[in-house]
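Heads up, one of the protein chains got dropped from this complex, but the rest are sitting where they should.
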Amino acid sequence: MRIALFATCTAQAFRPALTAAGQKLAQALGLTMVTPPQTCCGLPAWDAGRLEPARVAARQFVRVFAGYDLVLTPSPVCRRMVCEHMPVLLATEPEATAATALAARVLTWPSFLVAHVGVERFEPCFRGRIDYFPACTGAEEAATRLLLARLTGDEQPAAFRQDCCGYGLNLVWRYPELSRAMAEPVLMTLRLSGAALVLTDDVGCLVHLLAQQRRRGGPVLRHLVEFLADPDCCRIVPPR
Amino acid sequence: MPADPSTRQALYRLGQLVERRPPLSPELPSAAGEARRRVLAELETYLHRFEAQARAQGMQVWRAEDYQEADRLVIERIRASGCTEVLRNHSPLFDEIALDRAAAGNGVELIPIHPGDHYLKLTGAPPLHPIWSSAHLGLRHLATAMARAWKVPPSFDPDLLAGTARLRLRTLLLAAKVAVIGVHFAVAADGRLVCLDNDGHNAHLIALAGHLICLVGIEQVVADIADLELLIRAFSLGAWGQDQAHYVGIIAGPQRTADGPQQVDVILLDNGRRRALAAGLTAALACIGCGACHAVCPVYRQVGAMAYGRHARSGPIGAVLNPVMWPERRTQDQPYLSSGCRACATVCPVGIDLPELLARQRRHAAVSASWEERLVFWLWQRLLPYPRLFIPALRLAFRLVRRA
Partner (left out) sequence: MNDERSPLARHFMTVWQRRGGRIETPTSQAAARLRVLLTLRELGVREILARPSAASLLPGLAEALADAGIALSQPERERLRAELTVGLTDAAAGLATTGSLVLAGPSVGAWLPALLPVYLIVLLPITRLFNDLVAWQRAQKAEDPVSVLIIGGPSMSADLEWHAHTGMFGPRQLHVLLLPPPETTA
């Protein structure tokens, strides 16, 4: 099975450690995964209502990833772009069939791990309370909940879900002040939660919250994949 | 850009209230949405039917193309009654047509009988939300305003304050002669008008005022009683999380007995609605104004209603409709007041797909984007094939934005 990492431009630019963690996790699980040279899926352009640039990005995305059986991403928001908007964007293009087929093969890490690896292979060894800040788009992903239940030992892990943290490339770029203000209530809740570690499933939220948190302190924020790939936090046991 | 702290706090609290509600049963939004689409698909037919039925029971019906005409018609009707103090209910339509201001300019005082709106009038504050208009007024601020306006000793006990307001409002109601009422629905099949609330102020106005001047947005027509019943449920769930508003007043034509309204005037307001229909926004005009999408929208919770314009709609639905209904008011950028979080996707009781509509409106806004934006995306597109340039450029762009 040929697996590729759809690293996302956000992670490449602002959280290279997450890309490295993804590669490390794949290695630890005994998977061969490549990270092809890539840039952006086109979500910022699609979000801005600019279909032509979004289409250019979509075509490039299909070219880069069409040859793989499985594409993993640390961002449910970017996945939504690929799976929902891309087939529509490219519907009348030569890449239409390839885009539709590819949409079914792009998975977020938690869905992949739950479906193809099994949560029992992860044995958390982190001491301290873990909380979870789900991305708006990924909030309903049952796989993330399953994985998290395993990691926290909690049937229903505490999730913070009052608000969007304000990361949306269009918002950051058009209304930076607003985007910053939206992170405030989220950070406040995280600070008051008393958790030692907060995991999130989207790189966008992670980067945005970290940038806002820099001045204020609070619990450690990490991406789920970074947690799984860190031997100090989580051990990976061989399949039974 | 973000609103003042007390507004944000009130909106945050409202959001918590709404998020704690049980999810809507999936049948309701589709059935209620169907009821709305049925009418909007043949709006002119249903409007004519409503007009004919309303006239048949003795109502007088006018049409207003824009807000100035609506203001003029309302004030003319009030003038004809010879009254200078007129009561009104709570409706976002009054803000839309700036009626309070227009009436004051013509020597007519419009007194809101809805407690929240009355508090707003006392303090001079703008409304917070289409249903919860006054939740952002601090208790102390309000208590001071009440004490000053009503010459009562100040008190910070909410029950005492509400009790004082109750007495004032009842006195006004018992002397009611003319009432301006923004209605929630107009029934095409029998020409009746419908108002919903939990406190009963609409029922009191209908029962006590002798002359009703009713304001209806043309999109608020519903086909018949069966659809009305469905939409009452949808509205009640969206606005209050209850399956039935505590008071629903259904107004028929003038009364033949000595008590109750002797005259019922109806003003059908267009003010950009037909423009929205013509622009393909039928799905958005299905909105019944319950304010559920406002309550869950994290952007709205930060910026508040006024960011969308004092006389425009607010929240995600406003961001969709305002640019088309009132393009002259610099509303073009409003579809971008969204982080794409999709919180509004599941709460609409008439099943409006707001994320899709916002995306659609952005595609329209993109056509007339600034040259800076065009340049940014031109560059972005040019750099796409080159990861070694694209990634550092992205980093640089963010650094610039953050510093701004």
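As written, the chains take the letters A and B, and residue 1 is the first residue of each chain.
We adopt the following convention: contacts are C-beta pairs under 8 Å (C-beta built on N, C-alpha and C of every residue); 3 or more make two chains touch, one makes a residue touch a chain.
Not measured: the values here are computed from a predicted model.
Seen in the complete assembly, the chain not on display touches B.
Screening B:2, B:33, B:191 or B:238 against the full complex identifies B:191 as the residue touching the chain left out. Of the options B:93, B:245 or B:307, the residue whose C-beta touches the omitted chain is B:245. Only one residue in the set B:121, B:184, B:204 or B:273 touches the chain that does not appear here, and it is B:204. Of B:52, B:104, B:139 or B:396, it is B:139 that touches the chain left out of the display. Taking the complete complex into account, residues 10, 13, 17, 53, 57, 114-116, 119, 132-135, 137-139, 142, 158-159, 161-163, 165-166, 169-170, 173-174, 190-192, 198-201, 203-204, 206-208, 225-226, 228-229, 233, 242-253, 255-261 of chain B touch the chain not shown.
What we mean here is this: only the chains that are shown with their structure count from here on.
Per-chain Cα centroids separate chain A from chain B by 37 Å.
Within the complex, the chain B residues that touch chain A are 1-2, 12, 15-16, 19, 298-299, 301-303, 333, 335-343, 359, 361-366, 369, 373, 376-378, 380-381, 383-387, 390-392, 394-395, 397-398, 401-402, 404. Taken together, the chain A residues at the contact with chain B in this complex read 9, 12-14, 37-40, 44-53, 56-57, 60, 77, 136-137, 162-164, 166-168, 170-179, 181-182, 185, 211.
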